[in-house]
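Here the complex is missing one protein chain, while the rest keep their positions.
We call the chains A and B, going by the order they appear; numbering starts again at 1 in every chain.
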Amino acid sequence: MIKRTIACLLAGLLLALTLTACGSPAASKSAAASASAEAGSEKLSVVCTNFPEYDFVRQIVGDKADVTMLLKPGAESHSYEPTPQDIITIQNSGLFVYVGGDSDEWVADVLQSMDQSKMTVFKLMDAVDLVEEELVEGMQPEAGESDSSAAAETPEMDEHVWTSPVNAMKIVQKLSDTLCTLDAANQDTYKANTEAYLAQLKKLDGDFRQVIGSAKRKEIIVGDRFPFRYFCKEYGLTYYAAFPGCSTDTEADASTVAFLIKKVREDQIPVVFHIELSNEQMCNSICEATGAKSELLNAVHNVSDSDFKAGATYVSLMEHNVDVLKEALN
Amino acid sequence: MSLLTCRDVSFSYEGTTVLTGLNFSVEAGDYLCVVGENGAGKSTLLKGLLRLKKPSEGEILTGEGLKSEEIGYLPQQTAAQKDFPASVLEVVLSGRLNRLGCRPFYGAADRADVREKLALLGIEGLKDRCYRDLSGGQQQRVLLARALCATKKLLLLDEPVTGLDPIMTADLYRVIGMLHRERGITVIMVSHDVRGAVEQSDRVLHLGNRQLFYGPSEEYRESRLGRCFLGGAAC
Partner (left out) sequence: MLNTLAEMLSYPFLVRALVVGVLVSLCASLLGASLVLKRYSMIGDGLSHVGFAALAVAYAMNAAPLAVAIPVCVVCAFLLLQLKDSSKIKGDAATALLCSGALAVGVMTISLTTGMNTDVCNYMFGSILAMSRGDVVLSVLLSAAVLILYVLFYNRIFAVTFDETFSSATGTRTRLYNMVIAFLTAITVVLGMRMMGTLLISSLIVFPSLTAMRVCRKFKSTIFLSAILSVACFMLGLVVSYLGSVPTGACIVVTDIAVFFVFFEMERLKERGGSR
């Protein structure tokens, strides 16, 4: 009898905790969805998959269109699976923006099954030149890939195109053109917002060039996954990291960590980076062994719930990157 | 004062009475066998006598200085035990546990007692053999030795010959009988082997969810109940 009571209490407790823990995020998303549905069919509805797209569109349209982000703040962008609600949201949108890389493989299937006559689709990876994911010394190759000596069957294109502000400017321009075509009524506002935003991005680019140009060394070490290919290519930085791209590998190999520790000691790097929404364990282990400082280099896949509510933007998050880069490279 | 007395004892599980009207006493030196059909309550009674289950009514009294830890018990073997990696010495030594008190380890006296019991049952040669390598009959003797280490006065046997072939059965009865006669140990044996048990014992307790018969074995054999049950027919 006592055992049964305890078992019931335990089950009840676990259930209660589960329900309370998932309070706000789910609620806010459905509220936003219904709000945009109600707000009326006059406004253009734009659906974006991840945060950078969402932010870019938001900056261009201001409040003249409804923008929805499918990814919940704080969620992992690479393992996102759309719910039936999300698919309906995409179906009802006027413009659907997605990246087009490995994490968005589900998009192709979903779009095929949809009536695309009323919808325009914008693929980020079509807007810029693409680079392959590359294996640098010390990286743990992705599961299933053979060593770099074998010829690549289908080269995996790195999908993190937005990490370079120069790419961001190209994307923003093309997005703006598309939005103006779709929503001619507001194109003056859109054009003006785009001008202002491009200026911000140009300044960001300038800041990076200045910091990197006057830096003592041009090498960064990322004790985490590595989404910064475009960024490093644009500004001429060499790098070492634990995984190429954002591999689905999460188990940190002891030898990988050991290699990075050795590299930090050899090249006397003062700062080791980790990316956003990471458990930081690898970075902390490296820093503990070498005395280096652990800092966030934000790849802006997604933002945490608290950052989202505080109004973080692509530009604000990248500005943080400027500061930490300055520290790391000197 | 009898060794063990049951006065108006009843047992129940979750509100349903499964055994009632128990009124009997066991004197020192008795050899009692408990018989009955399946579900009659024999194991329940044993659990009660071992203080593993409290009676819902009545009381069970022990006399003549018999402490509850001084009852030797030969339980039915579980499948897990038959495969256990322990030496015979270790198994029989565990019968001395109730005398350990606060001491963590067994002493020379404990080991001497074990050797004596093993010799008594004729299995001294098996001392260092692994328990699971023994035959069914040998395993029962080892468990019997363990039960003897736990007691000087009273042995409770739960279906000791189940699963043994006729030769081993006769052998085990002989050993139990020897312990009863030569050592004066009181024996209470639950058994499905009615004929063999009644033959060996001097008193019979027949249960059928209540006490149906308690008395000397000869009386039982003459009684209508006994003749029915021994004859194999349901009554």
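Please note the rule applied: contacts are C-beta pairs under 8 Å (C-beta built on N, C-alpha and C of every residue); 3 or more make two chains touch, one makes a residue touch a chain.
As the structure is a computational prediction, the values presented were derived from the model and not from experiment.
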item: Chain not shown: contacting residue from A:46, A:282 or A:300; value: A:282
item: From B:42, B:117, B:146 or B:180, residue that would touch the chain that is not displayed; value: B:146
item: Sites on chain A contacted by the missing partner chain, in the whole complex; value: 3, 6-7, 10, 14-15, 17-18, 20-22, 25-26, 72, 74-76, 79-80, 140, 248, 250-258, 261, 277-279, 281-282, 284-285, 288-289
item: Interface residues of chain B (partner: the chain not displayed); value: 50-52, 68-69, 71, 73, 75, 80-81, 84-87, 89-91, 93-95, 97-98, 100, 104-106, 128-130, 133, 146, 150, 156
